[in-house]
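Missing here: one protein chain of the complex. Every other protein chain is in place.
When the chains are written out, they are named A, B and C in that same order, and each has its own residue count from 1.
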Amino acid sequence: MVSDTTSRPLKTDEMIINMGPQHPATHGVLRMVLTLDGEIVTHAEAVIGHLHRAQEWQGQNRTWFQYQALIDRVDYLSGMFTSWALARSAEVLDGCEVPERAEFLRVIVSEMNRITSHLLWLGTYLIDLGAMFGFPFYPFREREKLLDLFEEIAGQRMMFNYIRIGGVQRDPKPDWFTRLRAFTKEFPDRVDEYEAIVTENPIFLKRTKGIGILPLELAMDYGVTGPSLRASGNNLDLRKTKPYSIYPKLEFKVHTLDKPEGGDTWDRYILRIRELRESTEIIKQCLDMIPEGPIMNKKQIAGMRVKAGEGFSAVESPRGTLGCYIISDGSDKPFRFRWRNPSFCNLAVVGEMLVGSPIADIMAIFGSVDVILPDVDR
Amino acid sequence: MIPNAPEIGKLLFIICFWICAIFLPVWLVSWAVGVLLPMLLEQGSPSMAMTATAETLRALTPIISVMVFIPINAMFMVLYERRALALFTVRLGPNRVGPDGLLQTAADAVKLLFKEDITPRGADAFMFTLAPIIFFAPSIFGALPLLAAITNNHSLYQITNLPTGIFYILAAASLPVVALVMAGWSSNNKYSLVGGLRAAAQAISYEIPLVLSLVTVCLMAGSLDVVKIAQQQDGGILNWNIAGGGALRGLDKAIQTKLGVETTPLITPQQSSDPTETPVAAPTTFEEVIHQYYPFEFLSYISAGVLIFCSFILLGLYLTGACAEINRIPFDLPEAESELVSGYNTEYSGIKFAIFFLAEFTNLFIVSSIATVMFLGGGDNPIPQWLLNKMPLEPIQKSLGAILSPFINGLHLIDPDTFWAAFWVIFKVYTFVFIAILIRGTLPRFRIDQLMDFGWKRLVPLSLIAFLVVVFARVLVVCHG
Amino acid sequence: MDQYMILKDYVSSADAETALFYVIAILAISLSVGVISDRNIIRSGFILIGVFGAISGLFLMLQAQFLALAQVMIYAVGITLVVVIALMLTNPRSEREAVITEGDEFSQETGAVQFIQRLQQGTPAFVAVFSFFTIYLAIRSESWTPVTEKVSTDNVKVLGEALTTVYSLPFEFASVLLLAALIGAIMLAKAEKRQPAIESAED
Partner (left out) sequence: MGSNLIGRAFESFKRIGEGLRTVLMHSFREPITKTYPDTVSQIAPHFRGRLALSVNPDTGEHLCISCRQCERVCPDKCIEITAHKSPETNKLELIDFKIDHGLCMFCGLCTEVCPTTCIINTNDFEMADYTRESLVYDLRRLTLTQEESAFYFEAKDMPKPKPKPPKPAPGAAPAAGAAPAGAKAAPVGAKAAPAEGAKPAAAAADAAKPAESAKPAAAPAEAAKPAAAPLEATKPAEDAKPAEAAAKPQDSSTEPAKTVGDTTAKPEEKPTASPEVKEAEKEKAPEQGADADKKEG
């Protein structure tokens, strides 16, 4: 590298830029050390750990009951999924059956949560691309409606603590279902509006087409999951490939783009847009099929216990495969926790995708992978 | 009917209020400095010193009015932008300070003025301070020639009327780039440096289509003088440069002849200089007038159409180049928030930042007013004069004149020509600003290399082609100029 | 009143113009001295913009509005900015480093910096002063016939006519030269781009 620059008649110095953790566009506290040749990235390194909170250790020092409340802070945009992963692992261990109504409610709220997560991604991604003032407000507007619904059943807008081991916390009122149904009716129109503004916008196409291509092999090597993987051509979606809960009863499609050379950032965008529509369809079906019945099968008490043994389960979170591995020794506290976070694996591949792209594309690429920093650092 | 009617109403109220708040002081100050004080000084038998003072005051009127205008206008534009963006994003916008948020930007300005003025360690302090000044100064003296153009060449502003007006404005508009590079370099910050370099690269590339489009308009008009260009376009929308640079003027005249409206005898330079064509003694019929303006029958009609198309392209080119020149979205790369934190003004705070902010909005206004003067006929009424004459406006005008005549004749308080010119200019300019805000609310940002590609590979060839086409098409049609 | 008349006469007289000329000339000269004496090469680039601005002021005094504005637009802003950017990109660090690597014939700014160094050492200063006086004497000795008639307030037309009739050949030559320079620049830029590819192939 050194000989390169000196032998050239006009040498340009390489610049090392520290992007983050206080940079406005690094989605939290990610620090990226970039080596730049002019505006071209020659080397990129993500420095993580600024938000490390020892979630696994915390879990081992709290009771099951307490840890349920903590866990949706791991990935604050899709708390339902982390709760669900924990609950499912514990249920696998404990052997407790979940009532069917609870399963339906779980699917409804987690698909709602998938929509909110994708909507937030959509808004912030457009901010990353420079549409600062207009468009980003529209997804947030729809997200607010869903958050209101969350607030009604779970008590809070992001830290739900709704899905519990053995069921769900609260049965929503009939009015709640009506409102949700109204939302699912109007939401596809809103998605049409987003698409009218963004999808075929020539500047947006220029910024995203052919940028940050992720070949399938590379993605598989790094363990990338979720929409980023599906945009590259693999149809891994745990809802279909390893069906859990009531997903086998539902009719839905896993969107995959057949891209032999690998998906670019636009593919990841369009895939998430399609998932927005698909999740709405799933919610509609669930609303039609939801039976009456109990919602909880395990007593939620402070000293709740789970049978001894090892359990693993994974759910398909908006960012990919979210796995939870637990060892219980039969006491009221879990013995060992291990989380398999999708963001961690997805972030790892970003460094490879960045090399050779200009500064402006860093955010286009990094944003398109949809990384949540607390999920990376745990 | 419209669920958002109250908010739209509030925005309109804010616009009306602020336009009054902008133009009342400007007009009062310029009247006081340019008319009242000299009049008082020259009463009776004035001494020479008094005459000299009066003359100096008259000469200083344009610059004083601009100095009064710029800060108030920038304040309004910030609020206008924020409220309009709020409308687009189904929000309310600033509504706390003052009624409906009228004083929001005033409060913000006061806050900025009282903030600490920080010079970062390792920065070149002199250059760091000089940069905002250089950025701001051209927006004051660059706007001066426009004053004469938008006030119907009012006698007070004639002093700023330069024979190379548009060129002067362009030269002034190219200066802020130096300031951006200076700010970026002297801040001792890598993001700032990259922002400054981007600003320079972008401005140099986009100045070419910008200048070429304006040069083409000057070619249509046959003059570099903005006042001349503005005056040429008098007489309704068909005479404006947007309608083919006067390619429809013949149609306008022909309609007037058909309607039997008293028309001014037309004297075009082409006719007088062309020896083959004998000057026609006032054509009387529709066909004759058409033939006089479109001498080559079918070819002329086609070229008139081409001219109209070209002038729309030129306006588009100009607006694109201007957007890039003043760093508006989608060309706001020098201060790309998600990439370069805030680009060249990352390290600025307090009043220096306020000056950068102020100058950006002033530049937006100036760019819009250039577009107004060059393409939309300056202070001209869009309704053609013959149509106005048909309308029953006579009694209204008379009664208004009777009321206002003491002010007009005695105190020179209102000049009807200037007033209506100013009204239309304001309307057109803020329409352009509204379009800029709408674009800001919709489009994402370009990438720097795409920006360069777009500038050099699309806009520059397009502007050259438009230039050539206009040169040839113009021969076949008798335009103004 | 008399004083005022005197003042008014003076302001519109040729003397005032001369005085203004000297003011602008002194400004231009002092700024140019600043350009070569400033140790920071980027700052001297910015000062160069000031020099060009002062020269455009001289053009304005000669009633050549168009030329003055072109001077500002093209030289002061366009070209100098490009030079400054080139300096920034090639080596943003100070010139001290460049002095150490004196044998380096490739880096452009080294030559410029060396020039400044030698100028500060004093030997070329003598040459510069000598040549300045030579040119000055040459200008003074020539008998220039002043053009008494005023060209026009709007001299764009005059300029255009001159360029397309009397001076059309030199004008065309100049454009050919510029074209050659443009192509040369493109070739240089392309050559630079090819180089790393070859080297990486060697690796």
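By our rule, a contact is a pair of C-beta atoms (placed from the backbone, for glycine too) under 8 Å apart; a residue touches a chain by one contact, two chains touch by 3 or more.
Everything numeric here is computed off the predicted structure, so don't read it as measured data.
I'd like the shown chains that the missing chain touches, ordered by label.
A, B
Which one, A:H43, A:R141 or A:R340, makes contact with the chain that was left out?
If we include the chain that is not displayed, A:R141 is the one touching it.
Among A:M32, A:V198 or A:L250, which one touches the chain that has been omitted from the display?
Hidden-chain contact among the options goes to A:V198.
Out of B:M48, B:I64, B:L92 or B:L387, which is the one that touches the chain we can't see?
Only one listed residue reaches the unshown chain, and that is B:L92.
Quickly run down the residues of chain B that touch the omitted chain.
Touch with the absent chain occurs at residues 2-4, 7-8, 84, 86-92, 95, 438-439, 441-443.
Contacts of chain A with the missing chain: which residues?
62-63, 65-67, 69-70, 134-135, 138, 141, 144, 148, 151-156, 159, 161, 170, 193, 196-198, 200-203, 300-302
Simple rule for what comes next: only the chains that are shown with their structure count from here on.
So, what's the distance in Å between the C-alpha centres of chain C and chain A?
For chain A versus chain C, the centre distance works out to 59 Å.
Averaging only over C-alpha atoms, locate the centres of chain B and chain C and give their separation in whole Å.
Each chain reduced to its C-alpha mean, chain B and chain C end up 32 Å apart.
Which chain C residues touch at least two other chains?
89, 92
So which bits of chain A are touching at least two other chains?
none
Taking the complex as given, what residues does chain A use to touch chain B?
It is residues 15, 17, 23-25, 39, 126-135, 137-138, 141, 197, 201, 203-204, 206-207, 358-363 of chain A that touch chain B.
Under the stated contact criterion, what part of chain B meets chain C in this complex?
Residues in contact with chain C: 47-49, 52, 124, 127, 162-164, 167-168, 170-171, 174-175, 177-178, 181-182, 185, 193, 197, 200-201, 204, 207, 224-225.
Which residues of chain C touch chain B in their complex?
Of all residues in chain C, those touching chain B are 1, 4-5, 8, 40, 42-43, 46, 49, 65-66, 69-70, 72-73, 76-78, 81-82, 84-85, 88-89, 92, 153-154, 156.
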